[in-house]
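Omission of a single protein chain aside, the complex is shown with its protein chains in their original locations.
This part shows subunit A:
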């Protein structure tokens, strides 16, 4: 009935949009009041802001996340992205021509499809009149895709945007060396045989040595795993603690998978292979087994191992983001509001992975919330050591005072609300696609567990970080 009401309102001339918002808020807040009464008292009833459109996630999906080199290994990135887009179309039944814009995040770009968003959208049958662009911000690329969508809707440029992300680590662009490339380009320009021969005569065997995409930070030449190991050491986090946390992640993911809670996963019929229906990286092991592994980065005494790090993953995700009034007008029952968000950045050498620590208090303050108001935490797990370091940093007055310019510590998220359905360590981490998974996990958990506010946070290469508040849409 509500949707019917708003639908009619929506169709009124522009002047009534105001009235619409006016009447929307009491509607949503009344139900929230009930929710609040049910759980604990919230410091804020809702995060709706005057004069700013409410933005909702209608729904979101992802392909199963697979270990690189498994069933997706012969695909191209846009194939995976297309699968996510098709899955989203199927799940939401959104008419293709309603979509105003499409944004995808990706990290390691396939050079043939550098605007992978456009190639995937065309392939997935979206209207060729729907523009699409690709963003990159390391592991928070799809977070950037979503917040770009939020910006487009909030500013009134669009009403319906699809945001997503994709990563295919089974195949990466390996280039010819610079010398070889230069020779090939020169050869292209050469006009006479003599010129060509003279260029070819300069060829040396070492021209053939290939160039790989950078695995290390450009600014510091340090790989992320190495930095994570140092970070864990800086916060005095033991190997045992890290293994225990990784085991927790795998166990919770397994439980969530078995109980069918990972409802954002859509099956994907891989051409020439069987239909993939679930993530294949969830492997709860034993602490004894994990203790046998050798350190992967700082050898021979480091603490970060293959078992307590996220693994190379192939996968794609997509969410349908709309202005609330549009969603309601179209008869949707949205899953969540996307509220305040925050990007931060800090020293890429010694604080590469501390983004969540910096972003969390800022986004909470911006939203006028406290740590106690958050019912669901969804933090990106790049490494066990990284998560535990962030937790320790948030729990340290010394760190807050000396590095964050705060009087007191941020505070510790309660572990019982933290990544309860597994995380990147167990579910996998396709760089460009993880952000949407985090938001959907938060939204789905809020619905399932009955909370109101979720906090999504992630770190990214370059010493950057992101946090966003997800508010449950009233049932």
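Assume a residue touches a chain if its C-beta (ideal position, glycine included) is under 8 Å from a C-beta of that chain, and two chains touch if they have at least 3 such contacts; residues count from 1.
To be clear about the criterion, contacts and distances are computed from a predicted model.
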| item | value |
| --- | --- |
| Chain excluded from display, named as in UniProt, from "Transcription initiation factor TFIID subunit 8", "Large ribosomal subunit protein uL22m", "TBC1 domain family member 19" or "enoyl-CoA hydratase" | "enoyl-CoA hydratase" |
| Option from A:126, A:235 or A:418 whose C-beta touches the chain left out | A:235 |
| Contact with the hidden chain (one of A:118, A:226 or A:437) | A:226 |
| For subunit A, residues in touch with the removed chain | 218-221, 226, 230-231, 233-236, 298, 301, 347, 349-351, 389, 392-393, 396, 398-399, 402-403 |
